[in-house]
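To start, I am sharing the structure in question, which I have written as structure tokens.
A single protein chain has been omitted; all remaining protein chains appear in their positions.
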Amino acid sequence: MADFNVSSREQGQICIIDVKGYLDAHTAPDLENEFNKLIDNQQYKVVVNFDELNYISSAGLGVFMAYVETMREHKGDIKFSSLKDDVYNIFDLLGFPVLYEFYDNDEEAIFKFNQ
Amino acid sequence: MADFNVSSREQGQICIIDVKGYLDAHTAPDLENEFNKLIDNQQYKVVVNFDELNYISSAGLGVFMAYVETMREHKGDIKFSSLKDDVYNIFDLLGFPVLYEFYDNDEEAIFKFNQ
Amino acid sequence: MSKEKNIANNELVIYSSTDNLSEVREFIAAAWISYGYDNKEGMKVALSVDEACTNIIKHAYHNKANGIIKIKVENKKDKFIIKITDKGSHFDPNQVPEPNIPERQKNKRGGGLGMFLMKKLMDEVKYMNKGRTNELILVKHLN
Partner (left out) sequence: MSKEKNIANNELVIYSSTDNLSEVREFIAAAWISYGYDNKEGMKVALSVDEACTNIIKHAYHNKANGIIKIKVENKKDKFIIKITDKGSHFDPNQVPEPNIPERQKNKRGGGLGMFLMKKLMDEVKYMNKGRTNELILVKHLN
């Protein structure tokens, strides 16, 4: 079974989701759960930290597509940080860089939210 | 494994989804697929026929919650027909009758769409 | 069904996969019927246990299929008791708000109905922590 882990932590008003391991059709529902919890708690400003994510398939990208609009409707967003080249390459192939903001680290993403 | 089957058929402008068997957290993704296909084909007027559905859990009800707004935004709806008493009872307990229309058979639901 | 069979079959142990939900429902329905109770009510009890196990699979074991869920039924003279235990994440059921279905629909998401439904269908729903074990007790009063 694919090894995947998701957890979140608060940094002021902003929630940072750490994703680790392999995000595929099998593990994507776990990330959906995490977004559902954030919405239940009315937390709409989200940074997803990919530092320890080794792999993503289109099922993983689909999770962000399904939740980003709700975040934006509530003056929030989903921003991405710390992607490995291989993982960024998949987002890039599908045209995500014109639809989402990517940052080298959490601090930059948080800074953008606080601007 | 739970026995569940979903299929759809067109009746003029309206799409009828037939659900059969047991709709639970295991089988709900199959119903999601069906709704995704309808939206891809821009079919927003949907009647779900429950005649052969024996069982539904909250995971099944969640599928309708996730798609009904998209249908309504596009001048369509999800209407329900031919529910067994036991199944209707679950919808009723959760307050769905004020949010959705329920009919005894497909014809009545289709008639409502065409009014 | 003989008394021994009932006793032998009063516990079901499954892995935390939604694949096993139908087996859970059949186990509960069979236990319920073996005590001679009404079929229709048994479907409601089975649905409650389905919801409980679905939540454990999704939230306590995070959709990983290698967790263990134990389901034990006990028939007292005035109540039917189901004990469900797991060793996944703990949670505080008091933090869970009542579902707001119109709001969720506006956000195009499902969910949030399972615990509410369990409470509607059963007479008692109690969550407990015993060390690393989570215990959920569902009770149906008999009359």
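For reference, chains read A, B and C in written order, and residue numbers begin at 1 within each chain.
Methods note: contacts are C-beta pairs under 8 Å (C-beta built on N, C-alpha and C of every residue); 3 or more make two chains touch, one makes a residue touch a chain.
The shown structure was predicted, so the numbers you read here are calculated from the model rather than taken from an experiment.
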Residue among A:10, A:52, A:69 or A:104 that touches the chain left out of view: A:69
Touching the absent chain when the full complex is considered, from A:55, A:88 or A:102: A:55
Touch list for chain A against the chain that is not drawn: 1-3, 22, 24-26, 55, 57-59, 61-70, 86, 90, 93-96, 99
Positions on chain B where the hidden chain makes contact: 1, 6, 26-27, 29-30, 33, 36, 39-40, 66, 70
Residues of chain C (touch criterion as defined above) contacting the omitted chain: 19, 65, 107-109
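We adopt the following convention: only the chains that are shown with their structure count from here on.
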Chain contact graph, described as a line, ring, star, complete graph or other shape: line
Most extensive contact between chains (C-beta pair count): B-C
Mean-CA-position distance for chain B and chain A (Å): 31
Where chain B and chain C are represented by their mean Cα positions, the distance between them in whole Å: 25
Sites on chain C at which at least two other chains make contact: 58, 108-109, 111-112
Multi-chain contact residues (two or more partners), chain A: none
